[in-house]
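A quick write-up on the structure given underneath.
Only one protein chain is missing; all other protein chains are in place.
What follows is chain A.
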């Protein structure tokens, strides 16, 4: 990103008593960028957002916003605004009053700004309603309008879609992207939903136990995860214990429990000692029915019909590992016997067998 950095975290640590919520974290958010903090609950993503919003203060490290050191600044002095998880609309004010809350009342352009913000989120008709008369999706839009009407340099979104039902959520994802494009300001969103993160973000920050595990574009994280954790969290993976056998250029030969041998690749072309314990990450959608370069004979233990595809749970012969396999129904000939207890042969391209040293998990 060549764009100017708008938020910079420099070695930020946050402790709550003896609990370390965030550990020496560096992060840069560029102007106009859509970045997502992704991770399970307790990974430090919300803490990071609250530190930038000014609701928490860092134990150590510096936070710069728009070129100024704001580590110690109070929330009301920061050029950032937040869309809160449960919207936090003021119940004693109408929609329009909520949106105008942070604007200077004596400014004659307030009415126009409120109307513009309402139009941007498509709620012009509801300006005189009270929050309790709105649906979840409408509250979400009011919260958006209230946060963007002050033209912040960064918009912070704390799980903005988690309280909405699935259908509404997909619509709001598209809405959020449109608003982001139209405003051109940086968005920093917290979510635990990897699908949401992948479909919306320019970059994703994967976090775990108060640390950043990997930062990258969605396709980078999917294609080249830095650890089994990321491989599993982004897109989902079968993680299987293996042992290193030999190396042949790019390719590593490994052996799974039960004597099954596979070829795979390692990130950054790293090497392993012979006999070293490894973890192989195999994406369910990369496994194919039928023999190929890497053949794995299996027995089906579960068949799960999902419409356009079928999800199989299988156990490789001679192993106790369980593999999830995703089969596109379009590619099936109809001759395959996909039933509980049937034997199948699976294969996977060597480039899709992602190898990591075992201790990294």
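Brief remarks follow.
The rule we apply is simple: a residue touches a chain if its C-beta (ideal position, glycine included) is under 8 Å from a C-beta of that chain, and two chains touch if they have at least 3 such contacts; residues count from 1.
Heads up, the rule we're going with is that contacts and distances are computed from a predicted model.
One chain of the complex is hidden; its UniProt record names it "ABC transporter permease subunit", one of "Electron transfer flavoprotein subunit alpha", "ABC transporter permease subunit", "Cell division topological specificity factor" or "non-specific protein-tyrosine kinase". Touching the missing chain, out of A:54, A:137 or A:264, is residue A:54. Residue A:86 is the one among A:86, A:128, A:250 or A:302 that touches the chain not shown. Although one chain is not drawn, the whole complex shows that of A:113, A:130, A:243 or A:317 it is A:130 that touches it.
One chain of the complex is left out; on chain A, the residues touching it are 53-55, 74-77, 80-82, 84-86, 88-92, 101-102, 130-132, 146-147, 150.
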